[in-house]
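For reference, the structure is listed below as structure tokens.
Heads up, one of the protein chains got dropped from this complex, but the rest are sitting where they should.
Now for chain A:
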Amino acid sequence: MIVCVAVVGHQNNPLYIQSFTDADDALKLHHIVHCSLDVVDERVNNPKKSGPTLNETFLGLLYPTENYKVYGYLTNTKVKFILVTTDLDVRDADVRNVIFQEVPCCIC
């Protein structure tokens, strides 16, 4: 289940954050999104040159926390899309194809 979606601009300014849980942990989700921005910067500056992932827009699983998984997507204009989900058996390919095809299209 997706608990949070965030769109962050190119100067790391939040453009849109929406959490989809009933519980009162919106602040914790904001904090997770904020921490994941550092991971995005690290992935961009130290690319894993060994794989075909050098200039991919989809960054994959950024980091797993105790009960969430965080995925990231970076456009050419440095707009970042962050997705926080509690699904423990979701696959990268599903996230990439289903979600990150549609969401950037809606922005333009």
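Everything below uses one rule, namely that a contact is a pair of C-beta atoms (placed from the backbone, for glycine too) under 8 Å apart; a residue touches a chain by one contact, two chains touch by 3 or more; residues count from 1.
As a convention for this text, contacts and distances are computed from a predicted model.
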By UniProt, of "Proteasome subunit alpha type", "Auxin-responsive protein", "Trafficking protein particle complex subunit 6B" or "Aminoacyl tRNA synthase complex-interacting multifunctional protein 2", the chain left out is "Trafficking protein particle complex subunit 6B"
Selected from A:Val3, A:Val40 or A:Leu74 as touching the chain missing from the view: A:Leu74
Applying the definition given at the start, please give the residues of chain A touching the unseen chain. 10, 54-57, 74-79, 104-105, 107-108
